Every structure is written in structure tokens, then in C-alpha cells.
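Complex shown without one protein chain; remaining protein chains in place.
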Amino acid sequence: MNPKTQNKIAIGTLYGVAGLVVLILLALLGYILVSGLPQLSWHFLTAPAKAFLAGGGVGVQLYNSFYLLLLAMLISFPIALGAAIYLYEYARDNWVTTTIRTAIEILSSLPSVVVGLFGFLFFVVKLRLGFSILSGAFALTFFNLPLLTRSIEDSLRTIDLSQREGGLALGLSRWETITRVILPAAVPSILTGVILSAGRVFGEAAALIYTAGQSAPALDFTDWNPFNISSPLNPMRPAETLAVHIWKINSEGIMPDAKAISSGSSAVLVLAILLFNFAARYLGKRLYKRLTSA
Amino acid sequence: MKTTQQLERQLKRHSKAAKLEIWGKVVSFSALLLIVAVVVGIIGFVASKGIATFTSNHVSLWDFLTEKKWNPGITDANGKPEVGALPMIVGSFLITILSAVVATPFAIGTAVFMNEISPNKGAKILQPVTELLVGIPSVVYGFIGLSVVVPATRAIFGGSGFGILSGTCVLFVMILPTVTSMSVDALRSVPRYYREASLALGATQWQTIYKVVLRAATPGLMTAVVFGMARAFGEALAVQMVIGNAALMPGSLVDPAATLTSVLTTGIGNTVMGSLQNNALWSLALVLLLMSLVFNLIIRLIGRKGRLQ
Partner (left out) sequence: MFVSNDVSNTETMQERHIVQPRDAQHPIVLSTEELHVFYGKKEAIYEGDLQFARNQITALIGPSGSGKSTYLRSLNRMNDRIATVTGRIMYRGVDINQPAIDVYEMRRRVGMVFQRPNPFAKSIYDNIAFALRLRGTTDKHELDEIVETSLKQAALWNQVKDDLNKSALALSGGQAQRLCIARAIAVKPDILLLDEPASALDPVSTSQLEDTLLELKKQYTIIIVTHNMQQAGRISEYTAFFNQGRVLEYDTTSHIFTNPQVQITSDYVSGNFG
């Protein structure tokens, strides 16, 4: 076969492959949205779930997802920030640094179910936190730390070395230069990374089924005392999230309308991820403009 | 000379900046140490629980890896507990390898299309779609598998529809966006002049792609595939929802089967801490952890080899 025909066939095949992949991916997205969007209603998004009857909502699960996300981010962000600062700004290139980097890489490649099992063993059983928001938030933190650390490190990398020298030449310590000059300049990019990692945390289930638990006790949204068991703020109550809910009702399937609820919940998850993506891009650009505009 | 001494004193005073510097180093290093402690903690805890099956319950490691009967609550005719993990190990590997084998040509083909043939369409349609799909939660993949793939398998092959085949389909779609976007990165890192040199020598576009670009990007593409395999091997819920959860050696691709992760997710809540049933599950978790270390090592080796070339 001459090279020209070969070329044509090969390029044609690649068009076919790419087309097929686009088709699969669009079909997937389409299926989620087409089957899920009709389920969405104010009632669905706010009502509590029903165990044996049709017509329940996902209000509590949705709230739990956001609350857990918030707590996990509050715990993991400062740690990831500190770690990224040390790794990028202070660490010298030696075996200690290499070992630490390897450890972080290992953490990021651990299956989330293993992270969840460790959370179960350590927080739920050993520290007697039980199936609780707090246990879940710690498990999510472990899951989130390596990615967030890497993303913040990448953000620090985008700030020019000359900015650091500028701070040092004024007699500032490196710490002051980092916190007063580098971090403010890196905020747009750090924020983008944080929001994108939030999307991942939001949809995580395997790390949560044995830490935050698989039940969602009814919440009293008028009671904001974190020490009351039915208070939405109570961090010691079990809290099934939206993602865990989808898994749970499909594995145990005792609700008559499990499929409709799963479709609706999947659509909510995907929409939330979409929202996170857009928000990350939009806010990042917006902040950057504000920083540089005259 | 008095002023010199005064100046020297001023210059040798420990300034606020110097104190802040130490404080900053300590704080940021503590954060880093915390992460390392987490890693060590996870590996330590899982390993100590995982080897209890062999140390306190005296199960032989060989039996664990090669026996085909998984019933940790039951002892066989010889009084030995049935903790053969082979079905799950086979299930996990089978599903990982199959999904990688199917996903690789699609992912690399798409990446080549996006980067070499039609960068415009690639950037406009494929890039955002793959990026979005990378972020879709795995339970959503599992749910779609349950409501689309399993019924389809049932309709075509009969049986329950649950099994390795359905699991493979779900994992294929799940790792496809990841492997694709990593492959795009690998292709993008091939310098432009490689292509120009090849085209200038009269090679066709396909010859350039096949003989120059793909060859130069091989380490990166391999990393992408291994990364996808690691993700497939460790995926729990999406697989657990469609595989059927029968801890038996799979007779065919459409029989219900089990993976390490699926047995773990269904089992850990139903056993008592410290019992053999529970310890055996932790041993499965240990296998999972060790495999993720192996994948990590492979990715490193590929990276090192790529640099040497």
C-alpha cells in the first residue's frame, strides 16, 4: 500500500475513533441530564428522603454534601497551603524533600476506599468519633490533601522569582515575602485550584461510606445549636451525602422510586461539578483582572 | 569607633523578620510533616491490620493468594478457614487489564486527533468535554452502568447482566477521559520541530504521527495508561454496583464476580472488628494498597526511563 493511501486510511480511522469517543461522552452527559433534569424540583431538592415510600427528596443529603465539603476544605486548605509553601519556597533539593514528595504522591494514588477504611479504623473506631461529619471531613481531607498541595504549589510556581527577590531586597524575611507578596498575587490561581478540588471532594463517596456513614437523620433547620443532635451544624451526627445516597439506594434498593431519585441526584452532582468548573474559571479570571487592572 | 560598635550591635540584633522567618519555616514544615504522618499512618494501620490474618489467625499467605474459596466465617474439612482471595485478585486484575486494553486505543486515538489532526475542534469540543468528565463522580458512572450497561448485557448475553463485562464497560468509560487528557499532555510535550523535520523530509502526516510523535511521546503515553489502570484497580463503588458481588472464580465474563474493592465495600460493615472475617478483609485492603504502590513505582520507572532517553 502506498504511503498516501495509508495516510488517508489512518487519518480516517482517527476521525472515526475521535467521533466515537465524542459520541460516548456526549451520550453519557446527555443521559445524565435527560433522565435527571425532569426529576428536579424544589420539593426534590429540599424534602427529606423516604426509606420505603416514593416521593422523597434529597434535601438533607444535599445539605450534608455541602457541609462536609466546607469542613473538609477548612481543614485541608491550611495544611495544604503550609505544605505547598514549604515544598516550593523553602525545601532544598535533597533526599528528605524527595522522600516527602514521594509520600505525597503515594497518598494521591491511594484508592479512596483505602483512605475511607483508614478513616473508619482511626477516627470512627479508635478515636470513637463514630459515623460522623467529623470523621467524614477528616477522610475527605486525606483524600484532598495531596491534590490541593500540588495545585497550590503550581500556583506559587506561576509567580515570578523577581517578586521574591523584590521582597528580600527590602529587608523582608522570606516568610513575609511569601505571605505579603507572593500569596496575594497567587490568589486567583490558588482559588481556581481550590474550587476544582472542591468538585472532586463533592462527588466522593467511597471514602465516606464508612466514615460519615450511610444514614441521614432528619435535620431541624431552625435549630442552629451545634450541640443538638438534629441541628444541621452538629458535626458529630452521621451524614449521608448525595453521592453516598446514590450508591446506597442502588445497592439496597428498597425505595420504589430509587431509579428516579438516583437520576435526579446524579444530575444534581453533575450540575454542581459543572458549576464548580465555571465558577473556578470565571472567578480566577475576574480576580486576575482586578489585580492587574489600572 | 563607638559608632562602629553601635552599628555592629544593630546589625546583629535578632530582628522581627528573622523571628518571623523561623516561625514560618516551622509552621509550614509542620503542615508538611502532618501529610507525611498521614501517609505513614495509613500504610502502617492498614498493614498491621492486614497481616493479622497471617500472624494471629495463622492463615498461610500462600493459601490466601491461591485458594479459590472465600468464606472467612467457615472452616473447611481440615479445620482451616476458607480465606482464598484468588477470585477477587483475579477479578480486580481482569477488570483492570480489560478496561485498559479497550480504553488505550480510544484514548490515544482521540488524543492524537485532538493534538495532531484537528487542534481546533479538539480545543473547542473535546477538551472541555473530557475535562468535565474527568470530574464526574464515580457513583454516577456506577449508576449509569446499573441502569444502562447491566440491562444491555442481560439482553444480549442472558443471565443477570452483572459481571466482569459490565464492570469493564463502566471502567472503560470512567478512565477514558483521564487517560485521554493525560495522553494529550504527553503529545503536547513533543517539540514542534520534531514534526516539522519529519514532514519536511517528505513523510506523510500519519508516518510523522506514527514514527515520530507517538514514539517520542511513548513514556508519557505509558504513564497515562498505567495511571488509568491504577484508577481502575482502586475504583470501588462504580465496580461494586455492576459486578454482582459473588466471591467466586469468574467462569465467564458475564457471570457475577467480585473484586478486592467490591468485597471490601460490602463486607467491612458486616463484620466484627478483630474477628477473622474482619482481618481477612483488611488483608484484601493491604493487597489493594500494595498494588497502588506498585503502580506508583511503575509510573516512576517509566518517568526515569523517559528522562534517560
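Order of writing sets the chain letters: A and B. Residues in each chain are counted from 1.
In the analysis below, contacts are C-beta pairs under 8 Å (C-beta built on N, C-alpha and C of every residue); 3 or more make two chains touch, one makes a residue touch a chain.
Everything numeric here is computed off the predicted structure, so don't read it as measured data.
Q: Of A:170, A:218 or A:275, which one is in contact with the hidden chain?
A: Per the contact definition at the top, the residue touching the missing chain is A:170.
Q: To test your reading of the contact rule: which positions on chain A touch the chain that is missing from view?
A: Residue positions of chain A that touch the missing chain: 160, 162-163, 165-173, 176, 180-181, 184-185, 291-294.
Q: If the hidden chain were put back, which residues of chain B would touch it?
A: 1, 3-4, 7-8, 10-18, 21
Throughout what follows, only the chains that are shown with their structure count from here on.
Q: Give, as an integer number of Å, the spacing between the C-alpha centres of chain B and chain A.
A: Chain centres of chain A and chain B, defined by C-alpha means, are spaced 17 Å apart.
Q: Quick one: in the complex, what on chain B touches chain A?
A: Of all residues in chain B, those touching chain A are 17-18, 20-21, 23-25, 27-32, 34-36, 38-43, 45-46, 49, 105-107, 109-110, 112-114, 117-118, 125-126, 129-133, 135-140, 142-144, 146-148, 173, 176-177, 180, 203-207, 209-210, 230, 233-237, 240-241, 261, 264-266, 268-269, 273, 282, 285, 288-289, 292-293, 295-296.
Q: If we count contacts the way the header does, which residues on chain A are in touch with chain B in the complex?
A: Per the touch definition, chain A meets chain B at residues 3-4, 6-7, 10-11, 13-15, 17-18, 20-22, 24-26, 28-29, 31-32, 35, 78-83, 85-87, 89-90, 100, 103-107, 109-115, 117-118, 120-122, 125, 142, 145-146, 149, 171-176, 178-179, 196, 199-200, 202-206, 209-210, 243-244, 246-247, 250-251, 259, 262-263, 266, 269-270, 273-274, 276-277.
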